[in-house]
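With one protein chain withheld, the remaining protein chains of the complex are depicted in position.
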Amino acid sequence: MATEQGHTGESGGLIARAGTWTENLSEQAYAYLLLTPGFLILLLMAFWPLGSAFRMSFFADQVVGTGRLGGFAGLENYVRLLTDTNALAPATFLDPSFQVPLLEQALFMTLLFAILSVVGETILGFLYAMLMKAEYRGRRAVRVLIIIPWAIPIVIQGMIFFLMFRPGYGLLTDPLQSIGLFSSLPLNTTFDGFVIVTVADVWKTSAFMALLILAGLESVNQDLYNVADVMGASRWQRFRYITFPLVFPVLMVAMLFRTMGALRVYGIIESTGVGCTTVPSMTCLVTQFMFGSSALYGSAAAASVLIAVVVGLFISVYLVFIKMSNQDLDLA
Amino acid sequence: MARVKLTDVTKTYDDVTAVNNMNLDLKDGEFITLVGPSGCGKSTTLETIAGLTKPTSGEILIGDREVTNLPPKDRGIAMVFQNIALFPHMDVYDNISFGLRLRDYPKEEVDERVEEAARFVELDGMLNRMPDEMSGGQRQRVAIARSIVREPDVFLMDEPLANLDAKLRVNMRTELQRLHKQLDTTIIYVTHNQAEAMTLSDRIAVLNTGELQQIASPLECYNQPNNRFVAGFIGSPSMNFAMSTVGEGRLETGGFDVDFDIAAVDGVGTGDRVEMGIRPEDIYLTENSEDALDPSDPIGVETDVLEPMGDQIFVYLKPLTAHDDTGMGEAEQREGLLMSVDPDTDIAEDQSVEVVFDRGQMHLFDADTGDALSHGVVKGTAATTESGEDSAQVD
Partner (left out) sequence: MSIDAQTHEDAETFDDRDDEESKSPIKQWADDWIRNPEKAYAVMLVFMGGVLLTTTLFPLYWLFAVAMAEPGQSNIPLIPNQIDLSAFIVIFQQVPFARFMFNSLFYATSVTVIVLLVASLAGYAFGRLDFRGKMPLLFSLLVLSFFPPATLFIPLFRAFNQQVPMLGVFTLPVELYRTPGAVIAPISAFAMPLAIFILTTFYSQIPDGLEDAARIEGTTRFGALFRVIVPLSAPGVATAGILTFITTYVEFFFSFLMTGDRASDWAPIVNGVLAFQTRYTTRYDLQAAASLVAIIPVAILVVVAQEKIISGLTQGALKE
């Protein structure tokens, strides 16, 4: 035992001493200690900004001078945004009279974008995932090739599609125009720009979707397939009765993640050269309020709060749907 | 090597008391087993000794040191876990030497000690294997080597054999006995398997609902259980119990009466409710009644199911008659008895037989508290709990 006593502590250093001190904390105190660094960063860089933005949204815009807030304005910023009565607004958030075309209203444009891109990404992602799952030589390479678009910086993603559709330069402008699908200036036309942005987004994020779905596919117990084979299930039946129901929860989570991302779309709009003036997403509105000719912080904050509200609503719908479908699956 | 002393140790979680006022005093070098059904607090007790859980109140001594608030690493203990808990990302050498390396032992000494420990558990030559390349028994040996390599004062073992298959469990049991003999270190062993408890320990501590029921040698727990719980928990198959009323010179249960001398038991009067207990091996067929120390009058019963075990036959018995004046529920009245007889006994199912109880081995428990009133109900040899040694002298 003498030897045991001879070597005490891990090294006697400061860290070791701190470690020993934590030993005598209760579980509760220890948990709070461990959470402190993370929540300190979050408090300064996330929770405080959120609270601050929320507060700003109730203050009037100060047109003259940069970076200032006007007096307390109550819900006026919100009312103006939702009734399209903000004279300084770079684009419409929502026009209740529907005089403005749907795609030029930030709310509907973003919703449509989110629905189309998420549906496209889910279908493509599922196909990619099946391709990544099947066993064949060279699967590793195929997996890498499928994942790579996801890792490409948004600017470069935008660059690619900009170069494809730039009039007189891009490969796809002329053919698409000649079949009457696109105008001669696709990057400056709202509909064309919307399509380009959606395609660009689907191209990049299908890969991420595929990753999540693949994870779901891989975690399906392979024995179930053997059981199905013994029972004489066809490949379609295997998919219909085993793969799909078991992957469904993962699919829902993946779609939830992607919908949250799609509702906040901004980077790809700017980087494809389509630009916020042509395709005004909700986040576009926020940045334009901020960095436009005059910095309208109150309206910018109000718009960003509205985005969070829309995202929150979507998430609630998803959660309710997931809950309901779980019950359905249990019954089946 | 050290003694371990627990004084009034209590551990409560939100609204559950896992360990209630535990007092244990273990001698240096003793092999003690904490035994009880799951949820009885035996593992929590072990965790408080290990330092993995802080007791809500009470004091723990290891050697002469109070360790109640020391972290596990400073208590001079080693522990073997039920799920073996080898670090899967380390090979055998790294697993065994983990504790030594944390304490900055010189490399040569680590090597030397690891090899010695590996040799002790017969794992030399396997130091480079990864845990997932080994069998369950080998893994458990690594865990034991990991615990002995630091030469701790106290070994703690939390159901170390529970995850092994039956044959391996018996082998490892013998190895643990050898380990204890050679190391002569205090070992605190937790199990719900009473065969392990009986064969390994110097003393058994029987726990139930967080409270210590009895701490005594295995034989004493078997022959003089403190209360109904210990009587039922120790011994396999379990003791037969029957609620009964003390009548004139006899015990009246729902299904049968046993004659006994009321004067032989202190503090029991006619009309009292007591619970009678008798082990299967203390029931004899009338023709073998000479084997009993003090046979009761014959009791008529009917055989039900036979379970031949090879070395003995378990016979389930149904009482022939049922009294209605006992005031007991119907289920209790129907409760059968289990008797064990020699394998060559001539006996068949659904047969009327007469049996006798060995009154020298009959136990009486208080009907309400379950406390033992008497071990043996014969005049002259009867013994209360306080003078429990007496009934052992009968044979």
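Going in written order, the chains are labelled A and B, and every chain counts its residues from 1.
Basically, a residue touches a chain if its C-beta (ideal position, glycine included) is under 8 Å from a C-beta of that chain, and two chains touch if they have at least 3 such contacts.
Because the structure is predicted, anything quoted here is derived from the model rather than measured.
Interface note: of A:I154, A:L185, A:L224 or A:I242, the residue touching the hidden chain in the full complex is A:I154. The hidden chain makes contact, of the residues A:M56, A:L81, A:M109 or A:M255, with A:M56. Although one chain is not drawn, its touching partners on subunit A can still be listed: residues 10, 16, 18-20, 22-23, 27-28, 30-32, 34-35, 37-39, 41-50, 52-53, 56, 67, 124, 127-128, 130-132, 134, 136, 140, 142-156, 159-161, 163-164, 166, 168-171, 203, 207, 211-212, 214-216, 218-219, 232, 234-237, 239, 250, 253, 260, 263-264, 266-267, 270-271, 282-283, 286-287, 290, 297, 300-301, 304-305, 307-308, 311-312, 315. Residues 50-52, 71-73, 77-79, 81-89, 98-99, 102-103, 146, 150, 156 are the ones on subunit B that touch the missing chain.
What we mean here is this: only the chains that are shown with their structure count from here on.
Subunit A and subunit B have Cα centroids lying 59 Å from one another.
Across the complex, subunit B is touched by residues 1, 3-4, 7-11, 20, 23-24, 26 of subunit A.
Remark: subunit B residues 1, 54, 69, 71, 74, 76, 102-105, 109, 150-153 touch subunit A in the complex.
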